[in-house]
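One protein chain omitted, others in place.
Note that the chains are named A, B, C, D and E in the order they appear, and that numbering of residues resets to 1 at the start of each chain.
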Amino acid sequence: MTERQSKSLTFISRRPPYGSDNALACLDLVLASAVFEQNVNYLFMGDGVFQLLKSQQSEGIESKNVMSLLLALPIYGVENVFVDDLSLHQRNLSLEDLAIKTTLLNSQQVRQLVLSADVVFNL
Amino acid sequence: MTERQSKSLTFISRRPPYGSDNALACLDLVLASAVFEQNVNYLFMGDGVFQLLKSQQSEGIESKNVMSLLLALPIYGVENVFVDDLSLHQRNLSLEDLAIKTTLLNSQQVRQLVLSADVVFNL
Amino acid sequence: MSHLHTLNNVELLQDCARFLSDGDALLLIEDGVYCVTQAELGQLPDSITVYCLQDDVDARGLGQLAQEHSQKIGFEGFVGLCCTHSKIINWF
Amino acid sequence: MSHLHTLNNVELLQDCARFLSDGDALLLIEDGVYCVTQAELGQLPDSITVYCLQDDVDARGLGQLAQEHSQKIGFEGFVGLCCTHSKIINWF
Amino acid sequence: MKFTIVVHSAPYSSEASRTALEFCKSVISEGHEIYRLFFFRDGVGNLNKLAVVAQDEQDIQCQWDKLITQNKLDAIACVTSALKRGVIDEKEAQRYEKPAFSLTKSASIGGLGQLVDAALKSDRLLNFG
Partner (left out) sequence: MKFTIVVHSAPYSSEASRTALEFCKSVISEGHEIYRLFFFRDGVGNLNKLAVVAQDEQDIQCQWDKLITQNKLDAIACVTSALKRGVIDEKEAQRYEKPAFSLTKSASIGGLGQLVDAALKSDRLLNFG
């Protein structure tokens, strides 16, 4: 198992975009992984779904714009971006509220995504 | 109001004893205030009531024992120690589970204690 | 005199609400502005004025919701609220 | 192969529980050991084994409750669980 | 009015130190006085002068330093918080035989008594964490 050439890395991003550095740390790690051309999965659940909301304007708090950074994911070859349907539902949000194109997963699919990964980063 | 000689300082300790430094920071601040011979009130609510539990043995995690430090409060002249009845109730705890002698306050009394203070530290 | 409460974490709203009295102000800052997505915020008595820090609302894309449930203010407004209320209780 | 989940915060138990499968181990560490005071912990299927880090339980005075709801282990046991499970998911 | 501001959080890992910074700027621009700035717990990281911040990020430590210097503010790093986090001044570096110091010159090291004093002598006290 050691030194295996390819592994699937799954990132769970569970925190909102600006209050802490969790969201940006997770994103940095996703981008670093993409460079290694691994199988990268990026899942937003819990309050992490707030990172995907439209109309984020972060100039006022002098922070990088998480939404804009996420919009650039395809440029870095990160295509497998998922959002947990239950988390959206619990926050009265739908895909129309989101700026980022993601694949909606039901609970069973979310479970499968995480359990089938070789390594899970859970931030 | 400036330069008033005596003020009442109320400390709300809302976090459990060891996972973060909130509990010890609050205690240090209470002790520092006692030196100034101010009217100090020390209220435990939320998960802060876990600081009062019997049988804490913190040698294993190489931390100061919060329960033992709280037992020494009378030595430092801190006599007004209160616990929120609702927080105990929500955690299925009663005064018998506690090592620290405190005054049980109902919600109205907790409210009064905090609202009548000149300065509130809320950790 | 009435009090100003600041709050930066949705999970603290319930604890904070126990201490809100007529005439008090609740200022949502940082991740506390997500309270505008919570039903509990609407259940506060009308005698409590709810404010949101504008920059934090805008960053998070919550403008619409925040407008319905609170008044947006800047840091000058924040300082003003500190002066017009006799005491500040920070929930963090 | 089954997984090891570690958890250091009671509020994350619900999220974590969505990913627990037959044969998985849940190890409560730091403030996560307060989960032994929660009804939710008892509602996990029997096929999930719940462990507590001994030092964290003892520090918090939770010995009795922890004994009823979990198995106490030390750091050597923690390392052992890492080896006998194919993957570790840390909830913090 | 006299304000005292207590900062409990490190820069960058939470938004709180930035909020505190902007609040302090407005306290001054609105014509009020800052009696004391007290950096407690992880908040002492805001006074670390060795920080190197990228051009596209807000340099929080530098901004605190400017605010303190330009307005001659009384800025205190809590001694028990600062020493164990490696935020030490020249005197402490000498006393404990450390090869360097890291506390910005605009701040000084002090005890919790200075926070209690500030609580008693200020009209308003705010905590950011």
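Here is the rule we use: a contact is a pair of C-beta atoms (placed from the backbone, for glycine too) under 8 Å apart; a residue touches a chain by one contact, two chains touch by 3 or more.
Keep in mind the model is a prediction, meaning the values are calculated, not measured.
Enquirer: With touch defined as in the header, list the contact partners of the absent chain among those displayed.
Expert: Missing chain, whole complex, touching shown chains: A, B, D, E.
Enquirer: Per the definition of touch given earlier, which of E:Phe3, E:Phe38, E:Trp64 or E:Phe101 contacts the omitted chain?
Expert: Here the residue in touch with the unshown chain is E:Phe101.
Enquirer: Extract the touching residues of chain D with respect to the undisplayed chain.
Expert: 6, 8, 29-31, 53, 55-56, 74-76, 78-80, 82-83, 87-88, 90, 92
Enquirer: In the full complex, which bits of chain E touch the chain not displayed? Write them out.
Expert: Considering the whole complex, chain E reaches the absent chain at 10-13, 41-42, 45, 48-54, 57, 61, 80, 83-88, 92-93, 96, 98-102.
Enquirer: Could you please point out the chain A residues that touch the chain left off the display?
Expert: For chain A, the residues touching the absent chain are 1-4, 7, 9, 21, 25, 28-29, 32-33, 35-36, 38, 119, 121-122.
The working rule: only the chains that are shown with their structure count from here on.
Enquirer: Enter the minimum step count from chain A to chain E; a value of 1 means the two chains touch.
Expert: So the least number of steps between the two chains is 1.
Enquirer: Tell me which chain's centre, taken as the mean of its C-alpha atoms, is farthest from chain B.
Expert: In terms of C-alpha centroids, the chain at the greatest distance from chain B is A.
Enquirer: What are the residue numbers in chain E that touch two or more other chains?
Expert: If we look for residues of chain E contacting two or more partner chains, we find 8, 14-15, 125, 127.
Enquirer: Please set out, as single numbers or ranges, the residues of chain B touching at least two other chains.
Expert: Counting only residues that touch two or more other chains, chain B contributes 119, 122.
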